[in-house]
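Report on the structure given below.
Shown here is a partial selection of chains from the complex, left in place.
As written, the chains take the letters A, B and C, and residue 1 is the first residue of each chain.
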Amino acid sequence: MGNREWGRRTGCISFFPHSLLPTPQSPITMIIGRIIGNVVATRKDPRLEGKKLLLVRPITLTGEDESSYLVAIDTVGAGFREKVLVVSGSSARMADGLKDRPVDAAIVGIIDTVEVTD
Amino acid sequence: MGNREWGRRTGCISFFPHSLLPTPQSPITMIIGRIIGNVVATRKDPRLEGKKLLLVRPITLTGEDESSYLVAIDTVGAGFREKVLVVSGSSARMADGLKDRPVDAAIVGIIDTVEVTD
Amino acid sequence: MGNREWGRRTGCISFFPHSLLPTPQSPITMIIGRIIGNVVATRKDPRLEGKKLLLVRPITLTGEDESSYLVAIDTVGAGFREKVLVVSGSSARMADGLKDRPVDAAIVGIIDTVEVTD
């Protein structure tokens, strides 16, 4: 498996004929973030009752904060400053206790380590 | 839980060998915004009848306006200038009264406070 | 409700201790656009037959064109140059006549006015 060559193949019409610009699509997926705060909303959708709204800042692979933030529902009992795994979109509703609720981001794991073998 | 170390682990092949560029993926999730106006559309999908279309501007954690805007359906009786929680995508259809409707953003809470313990 | 203070609350550990960078997450939601053209595709998915593919340019709150464009299915009989409400993602399939069709953007309303009370 480690021997697969990139772009090596016999009989192709044309092969990387010129340098293509480096902008592939980036999917919007599970991210690693750090809990930085919380949001209090007394008046809200009944299906959000009892759910903890946390503020999460995406972090880099070296553990540094990004400038953006997001609001996510905690489903694993995460604490302030902890590194967490956040799932978004319809997948957030698959998290524990969030079925059919109007939430699009959920904390689904507390991260112990991030290994980069790059 | 407060003692978890970032990236600390025995027996890893390689550990953060070089500084990785700081651009993790940002999910598109619940945001905090401020109501700045409304949209009137007489001719529309029958399933949008009776629904209030509000203009929301995303805000920063310090309460400042972003330049972007979005259109969201109000489901909690939010008023002008109020800070609100907006859920988007298929999750918007989980909000009160929006089941199976062609809406992809819903106001699901009125925000009282935002605490940042950063 | 108009009296809610932003970030005011007693007994918080820490409160906006330093200026946070202004990049909250922006959801991808209903937008306001202007119809600028159409797309003709003879060979297409059978479930797209009879559906009108329009070109829409997102517009600003002051009615100016954005440079981007998108392709959306018309479901309300919108005409060229009209300002319309576009819903995207799985919610587009909730629009009139688009159930289970391979479309991810639908025009669901014709906009009469946009009021900004900012």
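Criterion: contacts are C-beta pairs under 8 Å (C-beta built on N, C-alpha and C of every residue); 3 or more make two chains touch, one makes a residue touch a chain.
Since the model is a prediction, treat every value here as computed from it, not as a measurement.
Total copies of the shared sequence across the full complex, per this structure file: 5, with 3 shown.
By definition in this document, only the chains that are shown with their structure count from here on.
Rotating chain B by 70 degrees superposes its CA atoms on those of chain C, with the angle stated to the nearest 5. Each chain gets a centre from the mean of its Cα atoms; for chain B and chain C, those two points are 14 Å apart. Here the spacing of chain A and chain C, counted between their Cα centres, is 23 Å. Counting partners per residue, chain C has 9, 20-25, 27, 90 as the residues that reach two or more other chains. Listed in rising order, the residues of chain C touching chain B in the complex are 1-2, 4-9, 12-32, 61, 75-77, 85, 87-92, 94-96, 106, 108-118.
Residues of chain A touching chain B in their complex: 26-32, 36-48, 53, 55, 57-64, 66, 68-72, 79-83, 86-90, 92-93, 100-105, 110-118.
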